[in-house]
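Complex shown without one protein chain; remaining protein chains in place.
The block that comes next holds subunit A.
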């Protein structure tokens, strides 16, 4: 066996424990301009990010609005066409598949959407909403299907009678439960939760979060959890990725990231978490300026325009994401 074959074997073994592997993923939206609608530029919504999620774990993705979190999630689910890179799901490259093959593959990865109002069809009965994914892939006895959907409803904390109601008769939190039931219907391996609680009341948020946690244990689910609320992500995730302007600037385990954030941007974010104990007043890092436009990102490190520790090199070279401590990746020239 040559060394090349050996490393290849090693790779496939590594992929087995990884459910999702994202390599150099890019999603650009072209900007059309001029008389003939030529492409005059790109909005780099997701610009070269890589990470892996292990089976049964939760990866949190945080960042400000507009930093490309949702686009990342949707690109992984192939709801948006990736511009470049690779998405390997359960050992299979799903970056380029299309048509029926893609539709079949969708059984294994589902999404919980951000807006519980817009993500449910107002004209459909709740029972139909939840049974639709099953009807798309298999023929089941009608009675059995109704029973199954009702059991799902009960599992997510809704009464069986909800089957015959319409989405407008439920509150935001209940609607989100319906959305979760829909995502669960096909017994997927991966669920991407795109800010599932940001549209909900704080009191309801924790209920939905705990439901998601319970379901993860019960069904052995893997989550990619997208949020802008750091405390929510801390509650949910095993590993956390911090995004800024379409780039992943830091990836670390939950504990490491909160106890010892390395990237200046992460440090600023974490300093902004309100501290309930007034005696423990900590230094707040206030970032100056605004997020630059992803259509015209700064050269070098995307964060250098606002970084309190920026050096000259920062505007010239884009630092790669490298492992500076075991399991702790950061993209910054300081390390």
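A few notes on this one:
Note that a residue touches a chain if its C-beta (ideal position, glycine included) is under 8 Å from a C-beta of that chain, and two chains touch if they have at least 3 such contacts; residues count from 1.
Everything that follows uses one rule, which is that contacts and distances are computed from a predicted model.
Hidden chain, UniProt protein name from the list "Transketolase", "Cysteine desulfurase NifS", "ABC transporter permease" or "dihydrouracil dehydrogenase (NAD(+))": "ABC transporter permease". Which of A:24, A:65, A:98 or A:121 touches the hidden chain is settled by the complete complex: it is A:121. Interface note for the absent chain: among A:165, A:213 or A:228, the touching residue is A:165. The chain that is not drawn here is touched, among residues A:68, A:133 or A:261, by A:133. Residues 74, 77, 79, 103-104, 106-107, 110-111, 113-115, 118-125, 132-133, 136-137, 164-166, 168-169, 179, 182, 185-186 of subunit A touch the missing chain (whole complex, contact as defined above).
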